[in-house]
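Take this structure first; my questions come after.
Of the protein chains in this complex, all but one are displayed in their positions.
Moving on, here comes chain A:
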Amino acid sequence: MRSDFECIQRWIKPNSRVLDLGCGDGTLLEYLSQTRSVQGYGLEINPHNIAQCVERGVNVVEQDLDKGLNNFSDRSFDTVVMTQALQAVHYPDLILDEMLRVGRECIVTFPNFGHWRCRAYLGWRGRMPVSKFMPYTWYNTPNIHFCTFKDFEALCFQKNLHILDRLVVDQTHQGHWLSKLSPNLFGEIAIYHLTR
(Lines give C-alpha, C1' and ligand atoms only; values in the text may rest on other atoms or scores of the structure.)
Protein backbone atom coordinates (compact mmCIF):
# COMPACT_ATOMS: atom_id res chain seq x y z
CA MET A 1 0.00 0.00 0.00
CA ARG A 2 1.32 3.41 -0.97
CA SER A 3 1.84 5.30 2.24
CA ASP A 4 0.24 8.49 0.85
CA PHE A 5 -2.97 6.44 0.67
CA GLU A 6 -2.53 5.72 4.35
CA CYS A 7 -2.38 9.48 4.99
CA ILE A 8 -5.37 10.20 2.76
CA GLN A 9 -7.46 7.46 4.32
CA ARG A 10 -7.32 9.23 7.70
CA TRP A 11 -9.06 12.26 6.21
CA ILE A 12 -11.95 10.30 4.70
CA LYS A 13 -15.08 9.81 6.77
CA PRO A 14 -16.56 6.31 6.92
CA ASN A 15 -19.46 5.66 4.53
CA SER A 16 -18.84 8.90 2.67
CA ARG A 17 -18.86 9.48 -1.09
CA VAL A 18 -15.51 9.85 -2.78
CA LEU A 19 -14.58 10.84 -6.31
CA ASP A 20 -11.03 10.02 -7.35
CA LEU A 21 -9.73 12.03 -10.31
CA GLY A 22 -7.14 10.15 -12.33
CA CYS A 23 -7.76 7.09 -10.20
CA GLY A 24 -5.09 4.93 -11.87
CA ASP A 25 -5.58 1.22 -11.28
CA GLY A 26 -8.16 1.80 -8.54
CA THR A 27 -5.92 0.82 -5.61
CA LEU A 28 -6.89 3.84 -3.51
CA LEU A 29 -10.63 3.38 -4.07
CA GLU A 30 -10.43 -0.31 -3.31
CA TYR A 31 -8.52 0.52 -0.12
CA LEU A 32 -11.01 3.23 0.86
CA SER A 33 -13.96 0.93 0.29
CA GLN A 34 -12.32 -1.70 2.49
CA THR A 35 -11.14 0.61 5.28
CA ARG A 36 -13.79 3.30 5.15
CA SER A 37 -16.77 1.66 3.37
CA VAL A 38 -16.94 4.59 0.99
CA GLN A 39 -19.04 4.69 -2.16
CA GLY A 40 -16.33 5.69 -4.59
CA TYR A 41 -15.98 6.40 -8.27
CA GLY A 42 -12.78 6.85 -10.22
CA LEU A 43 -12.29 8.90 -13.36
CA GLU A 44 -9.54 7.70 -15.68
CA ILE A 45 -8.53 7.88 -19.33
CA ASN A 46 -5.86 5.21 -19.56
CA PRO A 47 -7.50 2.01 -20.94
CA HIS A 48 -5.04 -0.23 -19.12
CA ASN A 49 -5.82 1.45 -15.79
CA ILE A 50 -9.55 1.28 -16.50
CA ALA A 51 -9.25 -2.46 -17.15
CA GLN A 52 -7.52 -2.90 -13.80
CA CYS A 53 -10.26 -0.96 -12.01
CA VAL A 54 -12.87 -3.22 -13.61
CA GLU A 55 -10.91 -6.26 -12.46
CA ARG A 56 -10.81 -4.89 -8.93
CA GLY A 57 -14.52 -4.20 -8.98
CA VAL A 58 -13.97 -0.48 -8.53
CA ASN A 59 -16.47 1.90 -10.16
CA VAL A 60 -14.57 3.61 -12.95
CA VAL A 61 -15.79 6.10 -15.52
CA GLU A 62 -13.77 6.85 -18.62
CA GLN A 63 -13.43 10.61 -18.63
CA ASP A 64 -10.90 13.25 -19.63
CA LEU A 65 -10.29 15.60 -16.71
CA ASP A 66 -9.30 18.36 -19.11
CA LYS A 67 -12.90 18.45 -20.30
CA GLY A 68 -14.08 19.33 -16.79
CA LEU A 69 -16.54 17.74 -14.40
CA ASN A 70 -19.76 19.09 -15.90
CA ASN A 71 -21.46 15.75 -15.48
CA PHE A 72 -21.27 16.06 -11.69
CA SER A 73 -23.62 18.27 -9.76
CA ASP A 74 -22.57 20.68 -7.00
CA ARG A 75 -21.70 19.12 -3.65
CA SER A 76 -22.52 15.62 -4.83
CA PHE A 77 -19.44 14.17 -3.10
CA ASP A 78 -17.98 14.42 0.39
CA THR A 79 -14.39 14.31 -0.81
CA VAL A 80 -12.81 14.68 -4.23
CA VAL A 81 -9.31 13.21 -4.40
CA MET A 82 -6.60 13.76 -6.98
CA THR A 83 -3.28 12.03 -6.41
CA GLN A 84 -0.29 12.87 -8.60
CA ALA A 85 -2.37 14.26 -11.45
CA LEU A 86 -2.49 18.02 -10.78
CA GLN A 87 0.75 18.51 -12.70
CA ALA A 88 -0.66 16.61 -15.69
CA VAL A 89 -3.92 18.49 -16.29
CA HIS A 90 -4.26 21.43 -18.66
CA TYR A 91 -5.89 23.81 -16.19
CA PRO A 92 -4.88 22.91 -12.62
CA ASP A 93 -6.52 26.04 -11.23
CA LEU A 94 -9.86 25.27 -12.90
CA ILE A 95 -9.83 21.62 -11.87
CA LEU A 96 -9.25 22.75 -8.28
CA ASP A 97 -12.34 24.96 -8.55
CA GLU A 98 -14.27 22.05 -10.00
CA MET A 99 -13.12 19.72 -7.22
CA LEU A 100 -14.45 22.08 -4.59
CA ARG A 101 -17.67 22.64 -6.48
CA VAL A 102 -18.40 18.90 -6.75
CA GLY A 103 -17.10 17.99 -3.30
CA ARG A 104 -17.21 19.54 0.13
CA GLU A 105 -13.54 18.83 0.64
CA CYS A 106 -10.69 17.86 -1.60
CA ILE A 107 -7.37 16.11 -1.22
CA VAL A 108 -4.58 16.84 -3.67
CA THR A 109 -1.13 15.33 -3.87
CA PHE A 110 1.62 16.51 -6.22
CA PRO A 111 5.41 16.47 -6.54
CA ASN A 112 7.30 19.55 -5.35
CA PHE A 113 9.38 21.14 -8.08
CA GLY A 114 11.03 23.31 -5.43
CA HIS A 115 12.76 20.31 -3.86
CA TRP A 116 16.50 20.82 -3.47
CA ARG A 117 17.32 18.02 -5.90
CA CYS A 118 15.27 19.66 -8.66
CA ARG A 119 16.87 23.01 -7.86
CA ALA A 120 20.30 21.46 -7.90
CA TYR A 121 19.69 19.61 -11.18
CA LEU A 122 18.44 22.73 -12.88
CA GLY A 123 21.01 24.97 -11.19
CA TRP A 124 24.09 22.88 -11.86
CA ARG A 125 23.25 21.08 -15.07
CA GLY A 126 21.00 23.75 -16.53
CA ARG A 127 18.61 21.07 -17.75
CA MET A 128 15.12 19.95 -16.79
CA PRO A 129 15.32 17.47 -13.94
CA VAL A 130 14.94 13.80 -14.77
CA SER A 131 14.87 11.34 -11.91
CA LYS A 132 13.64 7.89 -11.05
CA PHE A 133 10.59 9.52 -9.50
CA MET A 134 9.96 11.81 -12.50
CA PRO A 135 11.48 9.79 -15.33
CA TYR A 136 10.25 11.83 -18.30
CA THR A 137 12.15 14.25 -20.49
CA TRP A 138 10.64 17.68 -21.12
CA TYR A 139 9.14 16.82 -24.52
CA ASN A 140 7.41 13.54 -23.66
CA THR A 141 6.25 14.18 -20.14
CA PRO A 142 2.59 14.03 -19.17
CA ASN A 143 3.51 16.52 -16.46
CA ILE A 144 2.96 19.93 -17.97
CA HIS A 145 2.28 22.09 -14.93
CA PHE A 146 4.94 21.61 -12.30
CA CYS A 147 4.75 23.82 -9.26
CA THR A 148 6.34 24.19 -5.86
CA PHE A 149 4.61 24.11 -2.48
CA LYS A 150 4.88 27.88 -2.32
CA ASP A 151 3.25 28.21 -5.73
CA PHE A 152 0.40 25.95 -4.71
CA GLU A 153 -0.20 27.74 -1.47
CA ALA A 154 -0.16 31.07 -3.28
CA LEU A 155 -2.90 29.69 -5.56
CA CYS A 156 -4.90 28.51 -2.55
CA PHE A 157 -4.53 31.96 -0.97
CA GLN A 158 -5.59 33.69 -4.16
CA LYS A 159 -8.63 31.42 -4.46
CA ASN A 160 -9.41 31.84 -0.80
CA LEU A 161 -9.21 28.10 -0.15
CA HIS A 162 -8.90 26.87 3.36
CA ILE A 163 -6.09 24.39 4.03
CA LEU A 164 -7.44 21.86 6.55
CA ASP A 165 -4.29 19.73 6.71
CA ARG A 166 -0.98 19.55 4.97
CA LEU A 167 1.58 16.77 4.92
CA VAL A 168 4.95 17.01 3.31
CA VAL A 169 6.67 13.73 2.70
CA ASP A 170 9.54 12.18 0.78
CA GLN A 171 9.34 9.72 -2.10
CA THR A 172 8.53 6.89 0.27
CA HIS A 173 5.86 9.11 1.80
CA GLN A 174 7.65 9.37 5.14
CA GLY A 175 7.71 12.66 6.96
CA HIS A 176 11.20 13.90 7.78
CA TRP A 177 12.38 16.59 10.23
CA LEU A 178 14.09 18.47 7.41
CA SER A 179 10.91 18.64 5.37
CA LYS A 180 9.09 19.91 8.46
CA LEU A 181 11.71 22.58 8.88
CA SER A 182 11.75 23.72 5.28
CA PRO A 183 9.08 21.95 3.27
CA ASN A 184 9.60 23.80 0.01
CA LEU A 185 13.26 22.81 -0.02
CA PHE A 186 13.15 19.32 1.46
CA GLY A 187 9.63 18.03 0.82
CA GLU A 188 9.22 15.86 -2.24
CA ILE A 189 5.49 15.22 -2.25
CA ALA A 190 2.72 17.41 -0.88
CA ILE A 191 -0.58 16.10 0.41
CA TYR A 192 -3.11 18.89 0.85
CA HIS A 193 -6.54 18.65 2.39
CA LEU A 194 -8.62 21.64 1.32
CA THR A 195 -12.06 23.13 1.63
CA ARG A 196 -13.62 26.36 0.55
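Keep in mind that, in the parts below, a residue touches a chain if its C-beta (ideal position, glycine included) is under 8 Å from a C-beta of that chain, and two chains touch if they have at least 3 such contacts; residues count from 1.
The rule is short, and it goes like this: contacts and distances are computed from a predicted model.
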{"item": "Hidden subunit of the complex - UniProt protein name among \"LLM class flavin-dependent oxidoreductase\", \"Nitrous-oxide reductase\", \"Multiple sugar transport system permease protein\" or \"Homoserine O-succinyltransferase\"", "value": "\"Homoserine O-succinyltransferase\""}
{"item": "Residue among A:7, A:60 or A:161 that touches the chain left out of view", "value": "A:60"}
{"item": "Touching residue (missing chain; options A:32, A:50 or A:191)", "value": "A:50"}
{"item": "Where the unshown chain meets chain A, residue by residue", "value": "17, 39, 41, 47, 50-51, 53-55, 57-63, 71-73, 76"}
